[in-house]
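Here is the structure we will look at, set down as structure tokens.
Every protein chain except one is present and positioned as in the full complex.
Letters A and B mark the chains in the order given here, with residues in each chain numbered from 1 onward.
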Amino acid sequence: MSSAEILQLVITGLTVGSIYALVGLGFNLIFNATDVINFAQGEFVVLGGILTAVAIGTVGLPLWLAAIVAIVLVAALGALIDFAAISRVKRGSVMTLAMITLGLAVIVKTSLLLWVGPDPLYFDPFTPGPPIRILGAVLQLQAIWVIGVGVLVMIALKFFFSHSRMGREMLACAIDREAAQLMGINVRATVRWSFILSGALGALAGVLITPLTNATYDQGFTLALKGFAACALGGFGRASSAILGGFALGLIEAASVAVLPSGLKDSVALSVLILALIIRPAGLLGGREERRHTQAM
Amino acid sequence: MKTLSILRSGCLLAGLLISAGWAQSQEDSVKIGVSEPLSGPASSLGVPVVESIKTAAEFINNNGGIDGRKIELVIRDDQSRADVAVQNFRRLAEEGVYGVIGPNQGSNALAVAPVLLETKVPMCGFQNTISITKLGNPYIFRCQTSDSDNTRAALKFASEKLGAKNVAVLYTGDAYGTEAFAALEAEAKEMNIPIVAAEKLNYGASDTTAEWTKILGAQPEAVILWGSGSTMSVALRNGSQLGNTAPIIGAQGVAAAAIIESAGAAAEGVYMVTLNAPDQVSPEQKPLSDIYKERNGEDYKLTIYDIIGWDAVHIFAEAIKYAGEDRSKVVEGLEKTQGLKLAGGTYNYAPDSHEGLGSDSVWIVQVKDGEMVGVQKGF
Partner (left out) sequence: MRQFHVLLALLVAWLLAPLAIQTGGTFNLFIFAFINLVLVVGLALLFGYAGQISLGQAGFYGIGAYMAAILSTRMELPPFIGLIAAIIVPAAVGYVIGRPVLRLRGYYLAMVTAALGLILHTIFVEWVDVTGGYSGITGIPALSIGSLTARSPLIMYYLSGAVAFMVMGLALRLVDTAYGRAMRTMRESDMAARACGIPTSKLKAEVFALSAGMSGLAGALYAQYVGFVSPESFTIDASINLLLALAVGGVSSLWGAAFGAFLLTFMPEWFHELQNAYGLVLGAVVVVMLTLEPRGLWGILLRLRALLEKRRQVAPA
């Protein structure tokens, strides 16, 4: 393979990896606070993209306003999900909650199909202009935005967790929820905020990636799967591992397209996930151990 | 307990007799079955087709029906899925339909082919997929152009009108795309037009940049895009994003308003092989066009889906006229159809050819200001 092709591969890998990392971060937030896998995480991304597209196309808002509106709406949806469903489940377990999120994902997906139809939606890249050519590879301007904003958000999150009160409370809940509660932390509020933040992260990912790959109503579950793969690859529980896992997954996927027919790219990425889990269950960076007794049914 | 069960059986028997009698009295209606995707990914094709089928049936019924008998449509949704299509065809046969209109997708047609041999009910399908009429199945009829004509038209247009000395091909991995590609390869060889690059796209893929990068590397003078569904608008976009300047000729699957709209500026100037030029109304299209204009406004333009649904009903109506009350004669009736001029063109069937439309009905249009404008008809 020529150096231009390798560079192209790296660019594509980092771009799509950035999205996977953002989705994985969203997963992580909710998982840390509730031990629940939010199957609707991918739908947040799709919603972000579609809402922005509709806001620009039908309502006529400028991009920056449309994006903010979309992100706020999806974050609100996150809060609503927690309020209406998650917080109400008394006798259930994490599995019940996970299934509820699955049911919600189906509702969101069907709603989108009914609302905007099965065709993909687009809006223009943040900055217009032809792609940059670097050493024979093509770098779209939007890709710079995706990777750039993605990395900025990840850095911001790191600061959030280490320096802000809410961030540290979230971390405390992640480490040991009962102890956190005993220390006076409002766990309920923390859960609510993790859903809100998770929704915002997902929507942001959607806004970033739609100019490149469009937003279609049924992309949600595969994205969720890849986001989960990112977390698992890096090692569940830590934000930095979701980031690492996301970029790793993106690069693996891009590499497989270069060698194999592109129809197989999802399978390759997921096969790698399965292998990784079998060989190193704690993930590349090592995740949390079984720290509390998970209730069974 | 015993009396109760006897009573129950008695009621059942009575019910059976009554319903049998009721069914008998419905014989002066002609049942035509419809199996189309009303939900699922292909629903944007199925919903307008069923609309036009209903319109056509109403039109015929209001103008004397089929020798005085009214058409009764039995409509089933195949959810864009082959297994549901198979069951639909079985259930429609049970209901005593004279024929079935549909399915829409090529793979669904291949799936229902064996069922037709079982049920002996003819179908008129909307596929361009070449192989469906080559299966040796006497019950499969095509109510569309065949991709063997469509692909040849695309190649001819590329070399003669656009002066391209070579082409590249992007096609989807389903039966529709792969068969068209095989036909393109064979015809290109015949016409001495080299295919410098060809890439298979995933049906339903949301990113085609990898495939585009590969074909642009070969610097084609024209690009032929053969497939259907949302991947087509993705492909159009990716092509323009990657700076493609070669003219694009798309398949009938690309000539959909939803795809053109979705692709935005990337669809401008793209050529497409289709069944009609929306900016022109032929005399055979006029009755349909008038109905739709009244329904939807004066500037309504007919789409492929409006036309094929309308035509299919009329084709069956003619055949049923021949068959009378004998369902087994519908196939014969269809095969005797010659020179039937309808909205899509002139339909010709014969015992050894179930194709329907020929290359004289193929149109090539171009997208100008987001609208399809006719460029050339007949190849």
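In this section, contacts are C-beta pairs under 8 Å (C-beta built on N, C-alpha and C of every residue); 3 or more make two chains touch, one makes a residue touch a chain.
A quick note: this is a predicted structure, and the numbers were derived from the prediction, not measured.
Chemist: Out of A:Leu7, A:Val72 or A:Leu102, point to the residue that touches the absent chain in the complete complex.
Modeler: Checking each option in A:Leu7, A:Val72 or A:Leu102, the one touching the absent chain turns out to be A:Leu102.
Chemist: Decide which residue listed in B:Gly33, B:Gly99, B:Pro122 or B:Gly173 touches the omitted chain of the complex.
Modeler: Per the contact definition at the top, the residue touching the missing chain is B:Gly173.
Chemist: Among the options B:Lys54, B:Lys70 or B:Arg90, which residue touches the chain absent from this view?
Modeler: Touches the omitted chain: B:Arg90.
Chemist: Among B:Leu45, B:Ile60 or B:Ala111, which one touches the chain that has been omitted from the display?
Modeler: Missing-chain contact among the listed residues: B:Ala111.
Chemist: Which of these, A:Ser3, A:Thr127, A:Asn186 or A:Thr222, touches the one chain of the complex that we don't see?
Modeler: A:Thr222
Chemist: If you put the missing chain back, which residues of chain A would it touch?
Modeler: 37, 84-85, 88-89, 91-96, 98-100, 102-111, 113-114, 221-222, 225, 228-229, 232, 261, 263-264, 266-267, 270-271, 273-274, 277-278, 281, 290, 293-294, 296-297
Chemist: On chain B, where is the contact patch with the chain that was removed from view?
Modeler: These residues touch the chain not displayed: 9, 12, 16, 19, 38-40, 43, 77, 80-83, 86-87, 90-91, 94, 106-107, 110-111, 113-115, 118, 173-175, 178, 203.
The definition used in the following text is that only the chains that are shown with their structure count from here on.
Chemist: Where the centres are mean C-alpha positions, what is the separation of chain A from chain B, in Å?
Modeler: A distance of 39 Å separates the two centres.
Chemist: Sort out for me which residues of chain B touch chain A in the complex.
Modeler: 41, 43-44, 173, 200-202, 205-207, 209-211, 213, 230, 233-234, 237, 241-243, 258-259, 261-262, 264
Chemist: Using the touch definition up top, name the residues of chain A that touch chain B in the complex.
Modeler: Spelled out, the residues of chain A in touch with chain B are 8, 12, 117-122, 130-131, 138, 140, 212-214, 216, 218-219, 257-258, 261-263.
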